[in-house]
Structure formats: C-alpha cells, structure tokens
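All protein chains of the complex are present and in place, except for one that has been dropped.
First chain written, first letter: the chains are A, B and C, and each begins at residue 1.
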Amino acid sequence: MPKYIPRRADYRHFTTVPTRWADQDALRHVNNAVYYMYFDTAVAGFLHGTGILDGHHSEVTAVVVETLCRHHAPAFFPDVLAVGLRVASIGTSSIRYEIGIFREGEDTACAEGHFIHVHVDRREMSRTRPVPDALRAALVPLMVQPAPG
Amino acid sequence: MPKYIPRRADYRHFTTVPTRWADQDALRHVNNAVYYMYFDTAVAGFLHGTGILDGHHSEVTAVVVETLCRHHAPAFFPDVLAVGLRVASIGTSSIRYEIGIFREGEDTACAEGHFIHVHVDRREMSRTRPVPDALRAALVPLMVQPAPG
Amino acid sequence: MPKYIPRRADYRHFTTVPTRWADQDALRHVNNAVYYMYFDTAVAGFLHGTGILDGHHSEVTAVVVETLCRHHAPAFFPDVLAVGLRVASIGTSSIRYEIGIFREGEDTACAEGHFIHVHVDRREMSRTRPVPDALRAALVPLMVQPAPG
Partner (left out) sequence: MPKYIPRRADYRHFTTVPTRWADQDALRHVNNAVYYMYFDTAVAGFLHGTGILDGHHSEVTAVVVETLCRHHAPAFFPDVLAVGLRVASIGTSSIRYEIGIFREGEDTACAEGHFIHVHVDRREMSRTRPVPDALRAALVPLMVQPAPG
C-alpha cells in the first residue's frame, strides 16, 4: 500500500521560504541538508513570533535532539516553498514539531519530517528545563493528533 | 568625509530574501559569507525571470569572476531583506551587477557590493562568450551610471 | 534504560571533516542542518573514491529519500570531526548508510543517524535503477548487521 504523503491541510501554520540559488547542489536540485534549514527557520520563526523563546535573551532556550526528513519529490530554485508546521506532542521538556514542505500549486508535500526540541537553560545549554507554560499555551493552535504509524 | 552609503533609490530591481535561522553565526548576526548567497539569489532570480540564461538549459551561462561586499550594519534573523540590483556596466562578455541590501524600514543599505559575471559556454564552462543580445536588452531597465569613485 | 550511543568501533570507514566558523549558529554550536552536510560529504566522498557513482558522469546516480540525525552532544568550531560510515542494508535500488560523528578524543558519537539513497537514472532523476553490482561489491567492507532496535 502506498505510503501516505502529507497534504497542506495536515499542518496548522505556514512559513514562506523562497529557495536560494546556492541551495541547489550538483544534482541541480535542493540539497537534502538544506531542507533542515527550512525546518529550523519555520520553527525558530514561529517561536520568535511568540516572543517567549527567542534564542538571544530568554532564560530557557531549545536545542534540537532529533530530526528526520523524507523526500517525495525534488525542489528547485526559484521555488517559493510553503513550510507547514504542526505540533504532535509536548512532553515535560520536549516538543515534537512536524513539518511538511510544499511547492507552489502542489497539495502533497515534496518533503516532510519531524524536529524535536528539548528545552534547556540558555546559559548552561545542558540542564533540561520544563517547556515554559506560556509556550505550551502558544502552541495550542498548532496541536494535532499524532499521525498514525 | 563619511563614505556614501547607498539608498533604495540607487537600485532598479528588488528581490525579497527572508533571512534563515542558520544564516546567523556565533556572533549572532548574519554571517558575512551568507550575504553573497543573497547576492547570487538576486542575480540568478532576475536572470531566471528573463528566461534567457537559466543555468540549466541555456547554451550560454555565466560564472562569477569577482564579488565584493561592504558591511555597514548587521542583519539578523528574522529580518526580511530587500536585495536591490542594478547594472553598472556591460562589457563584451562581462556584466557588473551592483547590489544593496536593506532591512525593513531602513533606507540605507546594511550591506552593498558588486558581483561580476563572465559569460561562458555552458558545456565547456571556460570558453568566454559574448553577453547574449537578448540579455543586454533585458538589462536596460537595470542600467545606471556607474557610481563615482 | 539509557539509549545506546554508538562508538567508533561501530563504523567501518572514517572521513575527517573539519568544522567551519559559519557552521555554528546563534546558539554558538554547530547548527543541526549542518550535520547533514557532514553526512552527505562522507557518503559522496566514499562513493567518489570508488569511482563508480560520482554524480557528474555515471549513468546511475543516487538521490536521498530519507535522513535522520540524533544529537547527543554539541560540536563546535574548530572541532575536527571524524565521520564514521557503515552500511546497514542494501535493497534492490536503495542503500541504508548509517553515520556516527565523533569529536577528537571522544569514543561516543556526538551525533548519529542514517541516510537512505535510492538509485535512479542520472538523466531522468526519477526512474529507479538497481544498485550497480560494482557498488554492491565496493560496499562489502562497510556492511554491518543492522543495529538492534
């Protein structure tokens, strides 16, 4: 049975990320590592918008502990991508973001994956800290039921 | 006498380039090398828009022979930058593009520089070729008098 | 029970990858996306060394269909990293590479993950092709039993 490929309706928040010429590698498509820059731009942009956790001044910051990306189709310069974001689960100190990347005019993701943050003390960077309550509240509109399987 | 810093009106074509989280380095501002990715995205995007020289299929392509960037002020994530483009001169096979980068709400460039293309045979990549006539025509709206000094 | 963190002995081939200043982001450690550039440099370098599949001239090339990275500890500039490579499984057209990244003087991975290639016709980039026999042979020294769990 073919694997389900996420659609735009599966995500709750979208960030527009234009590709850059240098995103493409010698295979003339966007390099696999660059998708993770789209991922963390979407997450960091959402977090910055909340004003709660900005990576510069806040007491708590978040570090990435695991990411995954599945590629269904290539993207190219000058694609203007829509990076969809949702939150699948929030633990004591971690948040699992899920991301889908869409080319213009397409409803199935060209790439999708997850991005797991653990919250830590911003100065020590290693002591785990609870997800701030204000952040939990800000993430409510992004929450979905976890994808089956 | 303070050096002249370019303004938006000094450029003829603008490309919107949102910064990415990973554009920032450990000094917490956009890394100097990343500005050149903004430069070549602006030039490549303009060229792609003309349909004349796209780097994938056209007979002639362009390679960078010299770039320069002067930094007047830092940029940060999540700045959405306006990358201004103008053409200062067109030689037999070369084009000198000039670029100014502007943060939102600012009229003086945070960074500015130039980007010189030489046109070459796309397959051999080393044999110089004249700037295609169609490209010369497409660049007329971007032409300015060369900056003094 | 604490999760097993891979050690150097778990990998079969090592590539030295010095970090770069710009690899670090505003959290002053290597950005999560950059680890995937270490991953694909290790895989592409191994493949280039075989002379079988170089991404420029060979009939078959490989595209990335899935990657994952788990982060156990940060890396910093100017770390000189050892990128360990092994092959966990080879299917009809796909290869699952597994990667562990080690800082100097450390025997447990600061990051680890996988990188799955599917082989395709280099011109069409979408038609799946079998893993070339010469490549299967070249990968024998990298084969390991798949990690339990």
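Note that in this section a residue touches a chain if its C-beta (ideal position, glycine included) is under 8 Å from a C-beta of that chain, and two chains touch if they have at least 3 such contacts.
Being a predicted model, the structure only gives us computed values, none of them experimental.
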{"item": "Omitted chain's touching partners, listed by label", "value": "A, B, C"}
{"item": "Option from B:Val63, B:Val80 or B:Ala137 whose C-beta touches the chain left out", "value": "B:Val63"}
{"item": "Options A:Val34, A:Leu47, A:Ala109 or A:Val131, residue touching the unrepresented chain", "value": "A:Val34"}
{"item": "Chain not shown, touching residues in chain A", "value": "21-22, 24-26, 28, 31, 33-34, 77"}
{"item": "Absent chain, residues of chain B that touch it", "value": "26-27, 29, 31-37, 39-40, 55-56, 61, 63-71, 74, 125"}
{"item": "Residue ranges of chain C at the interface with the undisplayed chain", "value": "16-18, 20-22, 28, 37-38, 40-41, 43-45, 48, 56, 77-78"}
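Assume only the chains that are shown with their structure count from here on.
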{"item": "Centroid comparison with chain A (C-alpha atoms), farthest chain", "value": "B"}
{"item": "Top chain pair, ranked by number of contacting C-beta pairs", "value": "A-C"}
{"item": "Residue-number overlap at the chain A/chain B interface, same or different (half cut)", "value": "same"}
{"item": "Whole-Å gap separating chain A and chain C, where each centre is the average of the chain's CA atoms", "value": "22"}
{"item": "Whole-Å gap between the CA centroids of chain B and chain C", "value": "34"}
{"item": "Centroid distance [mean C-alpha coordinates] between chain B and chain A, Å", "value": "30"}
{"item": "In chain B, residues with contacts to at least two other chains", "value": "21-22, 28, 77"}
